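Then we have subunit A:
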Amino acid sequence: MNSPMIYALLGITLFSVGLYGLIVREHLLRKILALNIMGSGIFLMLVALGKRSAGELPDPVPHAMVITGIVVAVSATALALTLMLKLVEASGSAVLHDAPKDRS
Partner candidate 1 sequence: MGDLLTDAHWGVLLILLPLFGGLCSFLWPSAVKFIGLATVSAVALSVVGLGDQLLATGVYHHAVGGWGAPLGIDLYADGLSLFMLMVTALVGLGVSIYALDYFDQDEARRFWPLWLLLLGGLNALFLSADIFNLYVTLEIVGLAGVGLASLSGGGAALDGAMRYLMATLLGSLCYLLGVALLYHSAGTVDIPLLAERLESTPPVWAALGLICAGLALKTALFPLHFWLPKAHASASAPVSALLSALVVKASFYIFLRLWLEIFSVRTEGVDDLLGALGMAAIIWGSLQALQQTRLKLMIAYSTVSQVGYLFLVFPLAAIGTFSAWSAVAYLVLSHALAKSAMFLVAGNLMHFGGHDRIADLDRAVQRLPITVGAFALAGVSIMGLPPSGGFIGKWLLLNEALNQGRWDLVFVMMIGGVLAAAYIFKVLGFAFTQAPVTHEPKGVPAVMEWSALLLAVAAIVVGFLASPLMLILGIGETVELMGAGQ
Partner candidate 2 sequence: MNWHAWIPLFVVVSSLLPGLIIFGLPEERVGWRTLLNLTGAVIKLLLVSWMIWGVYQGDHFETRLALLPDLDLVLRAGPLSLFFVALSTILWLVTTVYAIGYLEGSPNRSRFFGFFSLCVTATVGVALAGNLITFLLFYELLTLATYPLIVHRGTDTARRAGQTYLRYTIFGGALILLGTVWLYQLTGTLEFTPRGFLSQIDPQHYPALKIIFALLIAGLGVKAALFPLHGWLPQAMVAPAPVSALLHAVAVVKAGAFGIVRVIYDVFGVEFSADLGVTTPLAWIAAFTIIYGSLRALFQDDLKRRLAFSTVSQVSYIALGVAIAGPIATIGGVVHLVHQGLMKITLFFCAGNLAETLGIHKVSEMNGVGRRMPWTMAAFTIGALGMIGAPPVAGFISKWYLGVGALEAGQDWVLLVLMGSSLLNCAYFLPILYSAWFKPTPKSWPEEHHFGRQETAWALLLPPLITALMALAAGLLTGLPFSPLEWAKIIAEREFYQP
């Protein structure tokens, strides 16, 4: 079990923890946090996989992917937070109402 495999496994556990959090937690802020954890789990795995080519220099492609991933994750989180604030402003609670009100 060389070190990259451990990190990859750690990444996957982070991903599943995030997924669990997303499923169970009601509050929107917690859901956004869960999403971020899942994202960082994937990035960790990508970086771990970078150490696969023979030489000591790591494979550049995963790193490129991680950078783009981080950029995307940041913008997504920003949008999510502003949307949540607007939602709280509009409907008073930061919880997605499952019972659809307008079930006329």
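Assume a contact is a pair of C-beta atoms (placed from the backbone, for glycine too) under 8 Å apart; a residue touches a chain by one contact, two chains touch by 3 or more; residues count from 1.
Candidates were picked such that all candidates are chains of the complex that A comes from, given by their letters.
Computed from a predicted model, the values in this text were never measured in an experiment.
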Touching candidate - 1 or 2 - for subunit A as found in this complex: 1
Candidate 1 partner contacts - residues on subunit A that touch it in the complex: 8, 15, 22, 28, 31, 35, 38-39, 42, 45-46, 49, 52, 60-62, 64-65, 68-69, 72, 75-76, 79-80, 83-84, 86-87, 90-91, 96-97, 100, 102, 104
